[in-house]
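Heads up: the structure comes next, in structure tokens.
Only a single protein chain was left out; the remaining protein chains are all shown in position.
Lettered A, B, C, D and E in written order, each chain numbered from 1.
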């Protein structure tokens, strides 16, 4: 009944390849079905001005999409400036990753996570968070190996998944054909079995608390699978 | 225990004054405690290009804050462009209001809702949605009185409220001192007893499903009170 | 003969309500007929770079209009940048207010006056100057009460009024219907019975020195009345 | 007593060389002392959208300064956008030139006057208006020679001059050393013995009506001389 | 003697993988040593305005670099606008590809080639041209298979290589360590044994015609090898 033939609670296949670029301190290419995101983490020993001499670290994220990552070519943001949607997504990624960081343990430095969508088929913000955490973890491992960080500031992985109501059914991990039709969809960011961020939105529709609970059940299942893939990738 | 001395499930006083500007087709000044937002609705007989000849109406929103609406003066957005936060908020307002509109009944025209924060003390996006709906309703009443719209495209009010976990307790309707300390906060948009949008976010923290349920209970109580104020204002 | 039925030398009713926002160091809502401007003054202990260590203070102004302050909705400047007209007006407001300030007595600090038009019906720049001076004065009174400023840097009020030639007659205090038809109009900024700024402009027309004198006579009358209202407001 | 040794009512030498560029329909290089402005007029058979099918013509102006036209190099506006000052000046030039045009006689076409300051020594906006009118007239003569315009839409020259109070004295045609010291200065635009625009401004000072009259007397003398130079140039 | 141990006339290994994205009409990932560029070609049935109803086709290119494609993270162009260097490169790519296209045979449509650098180690503009031609060719093959284009508008491949004088020696295919030290470098674009574009540049140095000839000899060798790789990739 889903365009892809998946079960309602079935994820797309997930692979996370690490060490994909020679320059970044941490990097991975995450593939959630046909959604492919290149994530890199850059260590910067300077923090933003508001954290100077605070002893606290910072993690921030930027997000982009190659113009032809999508079915129809989008205008290049370098020529037109970042859209509101892009800014909203990169704020979410940064906030989500920070929620899983012990900023005292990280020490006064910044890590910038770049998430660039190479190919899009729905769920790019969730894939960015999940893959972004892997890149971040790899960069932190490098800092720890060098002795620059002693206690691991990243304990549990941060992962994210979308769920929605498609053709009247609650389904896990929307791909683009589902996402563009779903009356209700949500993004769920979790770490260590708890929630960091919930964003549910109805377009021309509404939803009940019971439906919301159904989607949360699906999200918990999905995040558990993603977390497994993340731990495998960074070990 | 709350800075304001309110009960955990107690809203700030809400007043909605209508007809506050001479030019707009619909307008109100909503005060949620010390948060004051001026909302105007402008009828535009032209729709955006993607709706031309579709027979469908459109509702969109813009949001702004006067530079000294806040405790510290902010830079004027007209000089610096809209921030990511501003764009994110106005996208939310527009999406929320549209969820409560029958776009066929509205007919092929656009209503632009402007929400400008005169004074801020937390919860400006929620007040904008709640007040924005009142301005929108008044503009639609004008269209109906003129016979330009026959069936009312706005049935149930759309209202929004924030809740959060402050000092370990679930509280309703955060003011600025609470909002800036809360580890978890959420915005809940509802109509006719159902949900339109849920945005919950933890900053340097996490939350459980039980906590989420607690906040939803509070939100339902708050939205019921707001809806009452909206109906009084527009009748 | 005037659309409003006023005498040629009759001002619109003026009211100045002070203390209208909880955050600003000085604030007022000035109403000149249907033109309503919210003015706030913000004290900033840092001066612009060119005045560092000069011992001199600075006063500057910014001006804006809510999108639906006007009969037809204007595009929001935060989305499109400040127009040339807006910049010209805020330069005028700042220059006018500075002319009435003893910058040595003010001391090395800056006061930013924000003038935001809530509702427009002609004469917004003049109302901004007149109301802006009140907000400025209230902020300075706060500095003096705290002992941060000893000698009052603001002696005489600065006030402004527009006059023009409408339907062949010299009239005082143009409202929008007059302003949009007037072939000649002028803005006159005065303090202590002297002139600070005169801006007279003909659109598709010309004027004589005799007409100019007639408008100056009207302006002196108007400014005298405004000054009275200012002094009442700040005492 | 003036830095240049001129009498208080003495202009700088004015020369207007026409036909200085091979491409423009009208052009001149106006020199008011050491202030040199290149003015070109471009005929465009299309009018701005708001005049389509109105039968009315339009004249508009743009103003610029070469980065090293001034004593200290200014940042290039092409890299930083037009300043508020630049926009204010070009709006003044356009408004002034339009005041001297019979837009019905011009017919539905636009003439764009570009005024680019090659070397600046005070009074660039006045020189731009005076020289801009010459370029405009030459372009119109071309239209009339070709039979595209029948009745001359430009009757009297439009010219502008600055006056100010320097070292306590009313002086005509301020150069830069005077302009940067003057407490009061004004720009006066006239045509056919009447006024089009008066802009008087005090910086940290005030002025009386008597002083204003004194400056107007000087301006009338100056404009008469400029008008003579304009008529010689275009005949 | 070269940092990489290569002979002076030895290229880095080149691989061109085609069909790397699911959405684009043509795509490849070209790797010239550690320089990796993702090239996509998008067919657009609309041409730019200046070609409407001309019967002629158009090929244009855009170029970008992921922020961490380089050793040090660069600021994201979507936040800061395209740099002069980026614009210069994408103009070169477009001009080079157009030189190898029969625009009549292509018919009135546009193909946009996006070249996005995933990893940079010198020579990114040359790799973009070489890979861009492959993506373009694949898109054209699709048009021909569909019968939308009959005669092949692309006869000979267009390829580009850099050469330079490093440590006093003429060397082929500069990598980043060489490029950053070379006093003279050049980019050579060729097709069918002829030249399309030569850009030679000395930084703090000069070069003779004999040295220029030496670099051209190297470039011819390099382009021959690239052409072979291109033909293999598209067949």
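The definition used in the following text is that a residue touches a chain if its C-beta (ideal position, glycine included) is under 8 Å from a C-beta of that chain, and two chains touch if they have at least 3 such contacts.
Keep in mind that this is a model prediction, so the values were computed, not measured.
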Report summary line: Missing chain -> touching shown chains D, E
**Report entry** Listed residues E:79, E:98 or E:142, member touching the removed chain
**Finding:** E:98
**Report entry** Options D:51, D:66 or D:144, residue touching the unrepresented chain
**Finding:** D:66
Query - Option touching the unshown chain, where E:53, E:206 or E:235 are the choices - result: E:206
Report summary line: Those residues of chain D that touch the unshown chain are 21-24, 27, 34, 38, 40, 42, 44, 62, 64, 66-71, 73, 76-79, 81-82, 86, 112, 114, 116, 118-119, 121
Query raised in the report: Please identify, in ascending order, the residues of chain E that touch the omitted chain?
Result: 82, 84-85, 87-88, 90-91, 95, 98-99, 103, 186, 191-192, 194-209, 212, 216
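Throughout what follows, only the chains that are shown with their structure count from here on.
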Report summary line: Shared touch partners for chain A + chain E come out as none
Report summary line: In the contact graph of chains, the distance from chain D to chain E in steps is 4
Query raised in the report: Roughly how many whole angstrom separate the Cα centroids of chain A and chain D?
Result: 59
Query raised in the report: Distance-wise, how many Å sit between the C-alpha centres of chain B and chain C, to the nearest whole number?
Result: 33
Query raised in the report: Which positions in chain A touch two or more other chains at once?
Result: 82
Query raised in the report: Which word fits the touch map of the chains here: line, ring, star, complete or other?
Result: line
Requested in this report: Kindly provide every pair of chains that touch.
Outcome: A-B, A-E, B-C, C-D
